[in-house]
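As you look at this complex, bear in mind that one protein chain is not there, while each of the others sits in place.
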Amino acid sequence: MAIIETKNLTYVYPGASKPSISDVSIKIEKGEFVLITGPSGCGKTTLCRCFNGLVPHFYQGELKGEISVAGIDTLKHHTYEMAKHVGLVFQNPENQLFALSIEKDVAFGLENLGLPRDEMRKKVDWALNQTGIYDLRERSPHEISGGQQQRVAIAAVLAMEPEIIVLDEPTSFLDPLSAEKIFEVIYGLNKQQGITVVLVEHRLDLTAKYTNHLIVMNEGKVRFDGNPREILSAEETRLIGVGIPKATLLYQMLKKEGLNLSNTTPLSSEELAGELLEALKSK
Amino acid sequence: MSVFDGLKFRKVYSPIHDLDPRIKFFYVISIFVVAILFSQIIPLLFLFVLQIPFVLLARVQKQWLRSLRGAAFLAGLIFAINVATSYFTTGYVITASAIENAAALTLRFVVLVESFSVFFLTTSPDHLGLALEESRVPYEFAFAFTTAVRFVPVLAEEAQTIMDAQKARGLELEKGSLLKRIRNYVPVLIPLIVSAIRRSLELAEAMESRAWGATKKRTNLYLLKLHRGDYALLLITVGILVVSIYVRLFVPVPMISRFI
Partner (left out) sequence: MIEAQDVYFSYANKVEALKGISLTIKDGEFVAIMGQNGAGKSTLVKHFNGLLKPTIGTILIDGVETTKTSVATLARNVGFVFQNPDHQLFSETVEDEIAFALKNFGFESEAIEKRITWALNLLALTQYRKTSPFLLSGGERKRVALASVLAWDPQTLILDEPTIGQDHEQKEKLRQFVLQMQTQKKTVVMVTHDVEFVAECDPRVILMKEGRVMADGIGKEILTDPSLLKVSSIVLPQIAQIFSKLSLLGLPKDVIDIYEAKQILLNAKESKQHT
């Protein structure tokens, strides 16, 4: 059974004139690294919040359709119950840290769940190590960089050992180098811990290479759902306004001019470079 | 930004800083009680001097003196009012005892300021928050406190950025009549408030997503344990209380003015 499954999910924020998401039906399998993208306002942020129950419990309004996350119907369970299965990391690192020391922040969720102290200690230390910030554990959130803050947010969610981690544009405020580090951490969690990852991102040049399940949304609906290599080659994707990785665009341009590149659409500069070396070395 | 500097706890390491905040608070309250018990100058003077070793041990002399200087105006006011009252009520005469009484009351105020000042100068917000969490105060209050402390520097920076942004659009905050200057702060206050509201929403989302409200029996990563120093302070405080109550009940305290 899929770890996240939705059928005809539709949601209107209270007071809004039209739905933020309509008729969204997707299936995400356990252990996948899913990338969700689309222009601003396409509904990806709303969809994220459906996965842990913020929609509809926090935002009110009516959520129509069916949704099941980690086997649980989010409509019938509190957000705090979902927290044990789905972690949500938000865009702005500053507004996710509210304790006076890093490790207290990472422990926050565990404290809320009422775990005994030594168990919390173990999980906090583990999460800090997984995200590479163990040395920062006694610092205050204001003293560390945005990239480090975001890693704290990931650790805080990780400590509760969820099966799924959803990240809503986690690198928006970060510079490219910090962004890459975050993606590496997330990819590591997916590959080594088997955590299902759902990543919402604009920067496909940095992230397309991690996934083989891409979902493109536009105006509240799912437009494409499947293999990123096919989706990112399609003209319509570009027309929607998705930022196709330059490696993919260059590949298409060269292929059109007759360069004998393979039929595998590259998603990263490494892949394209590999193909170019092949094509230009041979006759 | 200097206003907020006072709230920024200084990470100095001293035996006083390490003491359990609950015991420290008990000490401060006890000083408060003792100060109220006496209205004569000798015991109050004694109380004032008693706290100086704590200040020195905590190495916060400079800041402590600054807080006393801040209280000087109010202290002077208290003294003046008391002298004036006795002047008018005892037939336009200022007696030595009246002055001594006024001085005693002023000293009482100063003793209160100095003890609270030492408390806040030697107790980090983290420690305070922890103490609140472990006391019977509902968790929401402790959380509100630590979150507020956490975001004070953030809000201060934001206020500065907003002022810069509006100044860059020609807003002149220093010019004009008092009324104009107050109105000029509207373009600074509104973005600040809107931003604070947005921030609260994002914080709430993050809290909900981390199981806020899952159980009433919240646990704590940290535990405040009492050490030798805490027991020592506890003993000293109880000692002071006992001695003070005894003196108050059984020992007549002379007034200095009697010897003049």
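We just call them A and B in the order they show up, numbering each chain from 1.
Note that in this section a residue touches a chain if its C-beta (ideal position, glycine included) is under 8 Å from a C-beta of that chain, and two chains touch if they have at least 3 such contacts.
Since the structure is predicted, the reported quantities are computational estimates derived from the model, not experimental observations.
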item	value
Listed residues A:141, A:170 or A:245, member touching the removed chain	A:245
Of B:42, B:162, B:204 or B:234, the residue in touch with the unshown chain	B:162
Full-complex contact with the absent chain, from A:172, A:212 or A:227	A:172
Touch residues of chain B, complete complex, unshown partner	1, 158, 161-162, 164-172, 186-187, 190-191, 194-195, 198
Absent chain, residues of chain A that touch it	39-41, 91, 145-146, 169, 172-173, 175-177, 180, 202, 205, 241-243, 245-247, 249-250, 253-254, 257, 259, 269-270, 272-274, 276-277, 279-281, 283
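Throughout what follows, only the chains that are shown with their structure count from here on.
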item	value
Chain A-facing residues of chain B, complex	124-126, 129, 143, 146-147, 149-151, 153-154, 199, 202-215, 217-223
Interfacial residue positions of chain A with respect to chain B in the complex	49, 52, 54, 57-58, 78-81, 83-84, 87-88, 90, 92, 94-101, 103-104, 107-117, 120-121, 124, 140-142, 153, 156-157, 160
